[in-house]
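And now, chain A:
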Amino acid sequence: MLKRIIASLLAIALLVIPGCAVTDDVSSSYNSVVALSKSIGDMWLLAGGTLKGITEDGLELEGASDVAVVGTVTQPNLEAILELEPDLVLVSAELSSHAEIKAELDNLGIDTIAVAVNSFDDYDSYMKTFAEFTGRADLYELNVTSIRNSIDEIISLVPSAGEGLTYLAIRVSATKNKVLKNDYFACGIFNDLGLNNVVTDNSELDEISAEWIAGADPDIIFVVLHGQEDEAMDSFTQAFESSAFWGELTAVSEGRVFVLPKDYFQYKPNALWADAYQYAYDLIYEG
Partner candidate 1 sequence: MITVDNLKVSYEDKNVLELGSFTFPEGKITGVIGRNGSGKSTFLKAIAGVLPYKGSLKVGKDEITSVPSELRARRISYLPQRVVSADMTVKMLVRHGRYPWKSFPRRLNSDDKRIVDDAIARVGINGLSSKNLKSISGGELKLSYLAMILAQQTDIILLDEPEAHLDTEHRQLLYNTLSSLRDEGKTVVFTSHNLTESMPVFDKVLILDRGKDVFFGDPEEAKTKL
Partner candidate 2 sequence: MKADGRRTVVIVGILSLIAAFLISLFIGNGTVGTGDLLQVLFGSSYSKSAYIILTRIRIPRTLAALLCGAALSSSGLVLQTVLDNPLASPGIIGINSGAGLFVLIAGIIFPFSAAARQLFSFAGAVVAVASVYLICKIAGFSKMTLVLTGVAISSLFTAGTNTITTFYPNAITDKAAFNLGGLSSVSLQGVLTALPCIVICLVIIFAKQGQIELLLLGDETASGLGVNPEHTRKVSLLISALLAGSAVSLCGLLGFVGLIVPNVIRRIRCEGLLYRLILCVIYGSLFLIICDVLSRLIFYPYEIPVGLILSALGAPFFIWILISRRKAVR
């Protein structure tokens, strides 16, 4: 009898102890991490990691104020990165300057991950990887799983009458106005909430004609400002609001033209995905 008890205790101990050891090993797997954009750095921090270096735009992140600067997001400085002796560098999969740096780092045998987040699912999968490196399953739970649950909840509230409303999403900057298509993450949010994008093609052409907008006459118009906000607003006013056809649009006459906040719809929302969904939902169904 005593032998059995001792054996059981041993078995339990053998099961528990390795679990603790494994956690320790994983969390010390990367000690010197450099992120080459604010959004990606944010994700790493949310997963419980620490940063040794980040690009200039990421300095405003919490927990990044005394991190070394390695250049700008469009032009990171390879030398500055290498000085920090990184063992992991997180780059964007969408910038050519990052691709070049990644190639060089790969040649040097330094681990790199190229990140491209165009939907919540993308965010989820990268966060999962990051959380495995940092060993913080709890943070994954907090910043991904529970957020996904909130999002699903919001989506479940979408009234069936919502199916069928159309929208047009445009990104406005001082130099250029372009329509946002379904591969853009914000459009993914709107589509999840039961709306239909009037722009359905997938070509790279993105400068839309006023005539076409008038013909499509969307129910809602979303505006995302890019770059200098004042200048972007001016450009928007000039290009659209002051033109003759604008007042004729349904969305305008019903007051459903919404200028969206950057933190949810221009930059990747990261931990704020659910807030983004909520914001959009409120605008569409309760605004």
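The rule is simple: contacts are C-beta pairs under 8 Å (C-beta built on N, C-alpha and C of every residue); 3 or more make two chains touch, one makes a residue touch a chain; residues count from 1.
On how the list was made: all candidates are chains of the complex that A comes from, given by their letters.
What you are looking at is a predicted structure, and each value in this text was computed from that prediction instead of being measured.
Asks: Have a look at 1 or 2 and point out the one touching chain A within this complex.
Replies: For chain A, the touching partner among the candidates is 2.
Asks: What part of chain A is in contact with candidate 2 in the complex they form?
Replies: 56, 69-72, 75, 77-80, 82-85, 95-97, 99-100, 103-104, 107-108, 178, 203-207
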